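Yeah, one chain of the complex is gone here, protein chain that is, but the others are all in their spots.
Now for chain A:
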Amino acid sequence: MQPFTTLRAVAVPLAVANIDTDQILPARFLKKPRSAGYGNFLFHDERRRGDAYPLDAAAYAGAGILVADRNFGCGSSREGAVYALVDGGIRCVIAPSFGDIFASNAAKNGLLTVTLPEDVVASLRARLAASPGAEVTVDLPAQAVTDPDGAALPFEIDPFKKRCLVEGLDDVALTLEHAAAIAAYEARVAAEEPWRVPAVHA
């Protein structure tokens, strides 16, 4: 996984709450291999409906950050939504809240989700809408977003998630360090709670 430390990039405001993963990656693309280029599918149908989608404005070309509204990434657990964002050049999403599964998938693919209070995110979106193409800096080790005016917005993040992102860690390897604890637990369950193992068909 690509490590995440600091990022300075054009930030796109998306003032819509509850953007679901079906919008981020429509389901019909889920059967595509990653090599098909998931960036081409990012917000595929939204970008082709009615008014021009913010991401397609010339000022936001090469954007690396989305500044969204509450409950971004709700709905389906499809990790492809994260692939679409990452392959589409987005490395960080800032929002008041995220779908839990989306946030977890993001962290495992080097996509940073920054949670900030609703009013802070709303004023950042307003600031970006007023000067399209403005850049934002995200410093993960320092846990701060710097807005286009240079104001620092500190954020909280789970320490383990932060470490995995900064170091680009594969957590299967970390888990396998606990192999003895897993084996001991499994042996105890087999002895004391045998009903937890599925009965095999006769």
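As a working rule, contacts are C-beta pairs under 8 Å (C-beta built on N, C-alpha and C of every residue); 3 or more make two chains touch, one makes a residue touch a chain; residues count from 1.
Simple rule for what comes next: contacts and distances are computed from a predicted model.
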item: Omitted chain, identified by the protein name its UniProt record gives, among "Alpha/beta hydrolase", "Cytochrome ubiquinol oxidase subunit I", "3-isopropylmalate dehydratase large subunit" or "ABC-type quaternary amine transporter"; value: "3-isopropylmalate dehydratase large subunit"
item: Option from A:42, A:55 or A:82 whose C-beta touches the chain left out; value: A:82
item: Touch list for chain A against the chain that is not drawn; value: 15-18, 20, 22-23, 26-28, 30-31, 34, 45-46, 49-50, 69-71, 74-80, 82, 97-101, 104-105, 108-109, 122, 158-160, 170-172, 174-176, 178, 181-182, 185-186, 189, 193-201
